[in-house]
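Of the protein chains in this complex, one is absent; all others appear in place.
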Amino acid sequence: MLLNVIDILSQYWELFLIGQYPHGPLGGLVNTLILASLALIIAFPLSVLLAVARTSPYGIFRHPVTVWVYVMRGIPLIMIIFWTYFLVPSLIGRNISGFTTMLCTLVLYQSAYLCEIVRGGLQSLPAGQTEASRALGLGYFRTMVFILLPQALYNSIPSLISQFISIIKETSLGYIINAQEMTFAANQVNNQLLVKPFEVYFILAVTYYLLCFGLTQLAQWFERRIDTKRQGDALIAT
Amino acid sequence: MSQFTQGLEKVLQGDYLDIILRGIKMTLELAALSWLLAMVIALSLVVIRLTNHKVAVAAVAGYVSYHRNIPTLVQLMLWYFGISSLFPYELQMWLVDQNAEFIFAAIALGLCQAAYFSEDIRSGMRAISSGQTEAARALGFGYLRSMRYIILPQGIRNALPSLINHTILLFKNTSLAMAIGVVELTYATREVENYTFLTFQSYLVCTLVYLFFSLLLMFCGAIFAKKLNKVYAR
């Protein structure tokens, strides 16, 4: 079995890694990473805005975002993919690729989840921070920008990395709408070989595992760093 | 607007309604079965891990790490296309007769979600003071009994919010089973859409059904948490 795996890898590693590129579209692992990174980069700033609105004292901002978050958390990612696949072309008047569909979907979906992370970060700050800032005369907006968000975002770095891992895993759904990424590539390999499905999906699983496991370690390293920073500070303080 | 409602009526009539209803039934069955499987495995994992035996702890950590770092869809495919191909031919044939898609989907989803549940419960139990175990042991409860009566109930209470969240995730993840051909709600919706070309209406119905059950779960979770907190506060 192990020999089979090595065999398949030596023959198809390019397809797993970069898809049919340069003879066809870029795909495989590289596209999985590009897709996930782009989704995070676009969804994150959006989610900060949503989190600010979600914690806003004004219902006109708070209520729509709350509904949005509940809806996104309440329906499966696949349904959102289908909605995007159906709605975005009819809105912009032309077809979009599987990659773009997947990117739009992940941005929509993750903006809601990231929003909840940032909101959690904001709400776990001691109330004294807001009070002190307001007592100095800084208004709501300045308190948010200078005092609350910097602290909340720093504290949520580990959660952001684990969310990036979630996004990587979610990109595998691109396969369903033929977006060029790693799971799609694996299915292409499987369709060519036909007789070694276990080996092919095993390679796919191990690759995801190594990627996500590595990132998990990174997240834990950050978490320890943030913790030790606090503890070290506390030691000096006493 | 009337065109829209006419379409909606069409989707919600006769054969199409039948397909959707059967899809809902399948989704609920899949969710319930994999939830049960996940909970049983998760509890076993937690208890095994608490023995603090080196090999046992490493095995559980490996199990959790594996299932959390691989996309659920890939786990489904690995089971359905991959692992099943390693089974003896007779077993494969038998499974096909028994609705193999459903069985493998339930196994894959259950095993995967067990990893999340067990981590939820474990971190819930870490919040319990060590005095609780000592008190239980001092009263004469053995290891398993102090687990059963003292530690696990408190751990699950602490873990309740994340357990609910992951139950919702499990419910939503049943939709992934369409990729291996389980005719659950999402698959059924695609079928209706294929027959009727009423994309908007059929998606809308499906989305609302998912939303209804997810919100129901969130709502029950909130009520439950409130109730427990009251007992706790007293």
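As written, the chain order gives the labels A and B, with residue 1 at the start of each chain.
What we mean here is this: contacts are C-beta pairs under 8 Å (C-beta built on N, C-alpha and C of every residue); 3 or more make two chains touch, one makes a residue touch a chain.
What we mean here is this: contacts and distances are computed from a predicted model.
For the omitted chain of this complex, the UniProt record lists the protein as "Amino acid ABC transporter ATP-binding protein", which is one of "Thiolase family protein", "Disulfide reductase", "Amino acid ABC transporter ATP-binding protein" or "Proteasome subunit beta". Considering the complete complex, the chain that is not shown touches A.
If you put the hidden chain back, the residue from A:Ser133, A:Ser156 or A:Asn190 that touches it is A:Ser133. Within the complete assembly, residues 126, 128-129, 131-139, 142, 146-147, 150-151, 154, 230, 233-234, 236-238 of subunit A touch the chain that is not shown.
Definition applied: only the chains that are shown with their structure count from here on.
Chain geometry summary: the mean Cα position of subunit A and that of subunit B are 21 Å apart. Residue ranges of subunit B in contact with subunit A, taken from their complex: 65-66, 68-75, 77-78, 81-83, 85-86, 168, 172-176, 178-179, 186, 190, 199-200, 203, 206-207, 210-211, 214-215, 218. Those residues of subunit A that touch subunit B in the shared complex are 70-71, 73-79, 82-83, 86, 165, 168-170, 172-173, 175-176, 183, 190, 197-202, 204-205, 208-209, 211-213, 216.
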